[in-house]
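Inspection log for the structure reproduced underneath, given as structure tokens.
With one protein chain held back, the other chains of the complex are shown just where they sit.
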Amino acid sequence: MLDTVILIVFTMIGVSLLLNVWRLLIGPSLPDRILALDTMYINSIALIILYGMSMGTTLYFEAALLIAMLGFVSTVAVCKYLLRGDIIE
Amino acid sequence: MELLYASCVGLLVTCGVFLILRSRTFTVVLGLTMLSYAVNLFLFSSGRLSLNKAAVLGYSSEYADPLPQALVLTAIVIGFAMTAFVVILAIRGQTDLGSDHVDGHTPNKKSTQNKKVKV
Amino acid sequence: MRLETRFKWLPAPLLSLLLFIVWLLLNNSISVGHLVLATILATVIPLVTSPFRIKQPLVIKPGLAFRHLMLVLYDIVTANVQVAILILGPTKNLTPGFVKVPLDLKYSMPITILASTVSLTPGTVSAEVYPGSESFIEGDNSEQRFLLIHVLDLKDEQALINTIKQRYEAPLKEIFAC
Amino acid sequence: MIQNLTFLPILLPMLAGVFLLMPPFGTNKKSRRFASVLLSAVTFLASLALLLKVQADGIQVYAIGDWSAPFGIVLVADPLSTLLVCLTALLGFVCALYASAGDDEKGSFFYPLLHFLILGVNGAFLTGDAFNLFVFFEVLLIASYSLLMHGGDKRNTRAALHYVILNLVGSAVFLIALAILYGVLGTLNMADMAQKVALLQGDDIYLAKIGGLLLLVVFALKGALLPLHLWLPNTYATAMPVVAALFAIMTKVGVYSMMRVYTLIFGEEAGELTHMAQSWLWWLALATIAMGAVGVLASKDLRKLVANLVIVSVGTLVALVAVQTIEASSAAIYYLVHSTLVTAALFLLADLIGRQRGETSDRITAGPPVSQPRLLGVCFLIAGIAVIGMPPLSGFIGKVWLLKATLNLEYTMVFWPLYLLASLAILLGVSKAGSTVFWNHKTKVSETLEQKRVHPSQLVALIILISGAPLMAIFAGPLSEYAIGAATQLHDFNNIKVILSGGQ
Amino acid sequence: MTEWIISILLLIGGSFVLVGSIGLVKMPDFFMRLHGPTKATTLGMASLLTAAMVFFSTTQAGVSVKEILISLFLILTAPISGYIMIKSAIHHKLESIERTKGKDNIEGDF
Partner (left out) sequence: MTLLWIPLLSLLGSLISSMTGKLTRNQSTGLTMLLPVTALLMTINLAPAVFSGDVIRETISWIPLLGIDIAFRLDGLALLFVFMILGIGILVIFYARYYLSSNDSMPKLYAYLLLFMTAMLGIVMSNNVIQLWFFWELTSISSFLLISYWWQKPEARKGAIMALTVTGGGGLALLAGLLLLGDIVGSYNLDIILASREIIQAHAWYEVTLILVLLGAFTKSAQFPFHFWLPHAMAAPTPVSAYLHSATMVKAGIFLLARFYPALAGTDMWFILVSLTGLTTLLFGAYVALFKHDLKGLLAYSTISHLGLITLLFGLDTKLAAVAAIFHIINHATFKASLFMATGIIDHETGTRDMRKLNGMWRFMPYTATLAMVAAAAMAGVPLLNGFLSKEMFFAETLHQQLLGSMSWLIPVFATIAGALAVAYSARFIHDVFFNGDPIGLPKQPSEPPRYMRVPIEILVALCLLVGIFPSFIIDDILTAASFAVLGGYVPEFEVALWHGFNLPLLMSAIAVGGGLLLYTQRRYLFQFQASLPSLSAKKGFDDSIYAMTKWCQRKINDIENGSLQRYLMLIFLVVLLFAGGPLFEMSQVGGQKQLTPIDVHNAMGAALLMVGAISTVIWYRKRVVSLLMISVVGLMVSVAFTRFSAPDLALTQLTVEVVTIVLLMLALFFLPQHTPRESSSMRVVRDVGISVTLGVVVASICYALITRPLESISDFFIANAKTGGGGTNVVNVILVDFRGFDTLGEICVLGIAALGIYKLLINLPLFIPAKDSEGRPWAKERYPILLASISQSLLPLALMVSFYIFLRGHNLPGGGFIAGLVTAIAFILQYIAHGSNWISERLTINYRKIIASGIAIALFTGVGSWFFGKTFMTTWYDYFDIPFIGEIELASALVFDLGVYITVVGATLMILASLGQLTTNASKKEVKN
């Protein structure tokens, strides 16, 4: 049963990733795209966690952890760019 | 899946080369980044593709080829250093040559940068 | 309220505690070795990073803090269910709005916590803190501060402001005694 | 220490680079200069010692981390590689000395970068591992990027931008080539590759061929072989001359790698792929020579002229590499040393002349006289004769040798006329340049100032390089023995077993 | 039993993530789009991670609780990234739909 559930959730995540890309592509504004990308980062965490579960290994946990930390940083960097241009001032 | 993987690499190469052939430094940098993605995937694949066989002893019965992974890791680091350098060089070019054209001068002088003020 | 701890070597007890737990979590173990290591890290890292911390009021009432945390977690769950419904439902009868919440908090950390809580709970997202950082002085009483929030479906503005102030700001004022 | 001698030519420059970033050298100019010159001298001596050791006990194999080939990375010190290591170290020493006259202060980190460059070049010469070769290529490249911008102006930025981007693409190709070779042969050690290539069958052969040819692209780019030479003239002509002099060795890295790869891996024993790149190398080399000769005649300033001379020398070398005989390789080895020294010397000379001609700089037009005509004139005469290949200096031996080595080839009747015409072009170009610069004065008043006179350390550096020409002629006997010995080693397939068995 | 718990948590998490992304696409203006990801996704992730926690604690030797860390990071960062994104949206003067109340509460760039 678990495998089927995992597969279902996989598809859910997949669909949401596609939705994110859709938003990323159509925009219209830059903040929209950034938001899409940020969401994408988070969803890919889900993807990796699920993958780890389906493979029964925790080896990929750190990847997820880093995405959680770093996705934030890059979002912040891009927004800072939009706000101030110079992100390290 | 091998076919899919190969075509992804191919696509990345295509996009990278196209961008590299553009005339503005930033685009070229993008192209180089894209190309290095492609190259890393290519180098990685030289150990063949394997699912759930991470080369960490005790986590699976058989292991993926660890050597290409190590090579790719080195390649990524070096690539990062090089990208950083070329990015800065592009900035330097912009200030020295007053244009972000790779040849330092725009064929037609009309492409004006947005208004500048000196710090 | 207090900005400084009694012990130089423990500038931020709560942070140290957090780090201690995080280390054990990371390693999934409570072996003696890791306990020792965790203690060391939990004391060293705050000391190393202390120059990068702007003095903030310390938690005076840990118990209350914990109870507030639980409350927020509960709200998160409920709020999300509401938001999910709002999202899935027809969007045309949603009435979004911007609301300015006057703040009594005077320090950036409590304000940040409040803003985060607001962002995670009822269909609200913190948008701005007025006035901006340029004219923001820690613990300065002279100027009234506001939190601008965007509400997904704004029914009664004043009610919302009151909830936020009583349900989330008040406890924080107590916890940090400011 | 003695058993680690093989490693010193890599260790010392790295140490030097690190030390020179540390106090007191990081801050104090005087001590930095002193330490840098000293350390480069030490590197040179160590390399020399290694050369003698190799002469005495034969090829040295140094297994890093005690992991023997093909699993670990091994350094292979044979007569050829050690000779080039010595050459590099010497060049490094000379340039350090020359720069200590003031060029080093025209930007930050000159000395550390210089030593890191030497590190990269020496590493590339010594390593026996294909991927490690890539790493050292990158080390020397990144160092060269920074050095290229040393004391740079606008022209320089543009040239650097081109140089960097081209080489980044080059590195990408390098990685792809390595990936292919690993993917087919399952190994990275060059000796092991050579062994495995011989056993290939079916379509794997063609994959390996692709890998080998892509490597050729990389080396051609590094070595400035037509049509990938276009970056060189501007890069070398705009770089600070002392840097350009140092770069004189870098094109040779490309050539050296060709020697290794196409005589060791795709050489005699490569089965289907024997000499697969030979005809490519040959014709490209000839085209390169022609191109360089045209460039020599076209050059408007001394540095451009020398840059084009570098191109000619590369073409000549690659042609010899393509011949794939011991005699040709030995001629190449002698010519390589000669051309490196003399082109480096010419870069420095161009600099000194330029400094003393004020606004006119090193442009080949009538201008103010140099303030030290006799000194510079004599130096230029010597270097000129050497580079033209006229007696009594090293150039003519190289010329005789390589013509001798290319006799009785399928295409001698193409190569000889081409090469001789190229020599004539060089003769004309250099003599015209010299007589114009030294004898054709527009303004009588020389605005050259006292401090524009050649600094002692510059002079010493220059003399060291220039004295190479007569010395290489006088001691041509022993040198030719050495070169032929080195070439024989290079072509000796049994060395593979020596390397794989860890030097025993 | 645990398999049930895991499955349910997984489904909840997945659907919340999905809802967040749907919101991202469906909502009419940027400010409304923001709500989905910042909230729904956070909760979705939290429950997914809890599922993973239970899963690994039961299937593998010893408890695995480090997934909490990810949730912790998300809960710390999600509001702030939302905040910074709205800031830039406001700075870019993005239009919010007409019926939005209290637009005048937005002070001009300060």
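First chain written, first letter: the chains are A, B, C, D and E, and each begins at residue 1.
Definition applied: a residue touches a chain if its C-beta (ideal position, glycine included) is under 8 Å from a C-beta of that chain, and two chains touch if they have at least 3 such contacts.
Remember, predicted model here, so these are calculated numbers, not experimental data.
For the chain excluded from display, the touched partners among the shown chains of the whole complex are A, B, C, D, E.
Only one of D:L207, D:L375, D:V414 or D:I463 touches the absent chain when the whole complex is considered: D:L207.
Of the listed positions D:V135, D:L286 or D:L309, the one in contact with the omitted chain in the full complex is D:V135. Checked against the hidden chain, the listed residues D:L80, D:A198, D:L228 or D:L341 yield one contact partner: D:L228.
From the options C:Q56, C:T91 or C:T124, the residue with contact to the unseen chain in the full assembly is C:Q56. Against the chain not displayed here, chain B makes contact via residues 1-27, 29-30, 33-34, 37-38, 40-42, 44-58, 63-67, 69-74, 76-85, 87-92, 94-95, 100, 102-103, 106-108, 110-111, 113-119.
Where chain A meets the chain that is not shown, the touching residues are 7, 10-11, 14, 17-18, 21, 24-25, 27, 30, 33-34, 37, 40-41, 44, 47-48, 51, 59-60, 62-63, 65-67, 69-70, 73-74, 76-78, 80-89. Seen from chain D, the chain kept out of the figure touches residues 1, 3-4, 7, 11, 14-15, 17-19, 21-23, 26, 62-67, 70-73, 107-109, 112-113, 116, 119, 123, 131-132, 135-136, 138-139, 142-143, 145-146, 149-150, 158, 161-162, 165-166, 169-170, 173, 176, 179-180, 182-184, 186-188, 192, 202-204, 206-207, 209-210, 213-214, 216-217, 220-221, 227-228, 230-231, 233-234, 291, 294-295, 297-298, 300, 385, 390-392, 396-397, 399-401, 403-404, 407-408, 416, 420, 423-424, 427-428, 431-432, 435, 438-440, 476-477, 480-481, 484.
As a convention for this text, only the chains that are shown with their structure count from here on.
Under the contact definition stated at the top, no chain borders both chain C and chain D.
Of all chains, the one whose Cα centroid sits at the greatest distance from that of chain E is D.
Averaging the CA coordinates per chain and comparing them to the mean over all protein CA atoms picks out B as nearest.
Inter-chain spacing, taken between the CA centroids of chain A and chain C, is 24 Å. Averaged C-alpha coordinates put the centre of chain C at 17 Å from the centre of chain E. Chain D has its Cα centroid 29 Å from the Cα centroid of chain B. Along chain E, residues 20, 22, 34, 64, 66, 69, 78, 80, 86-87 each make contact with two or more other chains.
For chain A, the set of residues touching two or more other chains is empty. Chain contacts in this assembly form an open path, with each chain touching only its neighbours along a single line.
Chains touching one another form the pairs A-B, A-E, B-D, C-E. Residues of chain E touching chain C in their complex: 16, 19-20, 22-23, 26-29, 31-32, 34-36, 38-40, 42-43, 62-66, 68-69, 72, 75-76, 78-80, 82-83, 86-87, 90, 96-97, 99-103, 105-107, 110.
Listed in rising order, the residues of chain C touching chain E in the complex are 22, 25-29, 76-77, 79-80, 83-84, 86-88, 91, 94-100, 112, 115-120, 123, 125-128, 130-132, 134, 148, 150, 152, 154, 157. Of all residues in chain B, those touching chain A in their complex are 51-52, 54, 56, 59-60.
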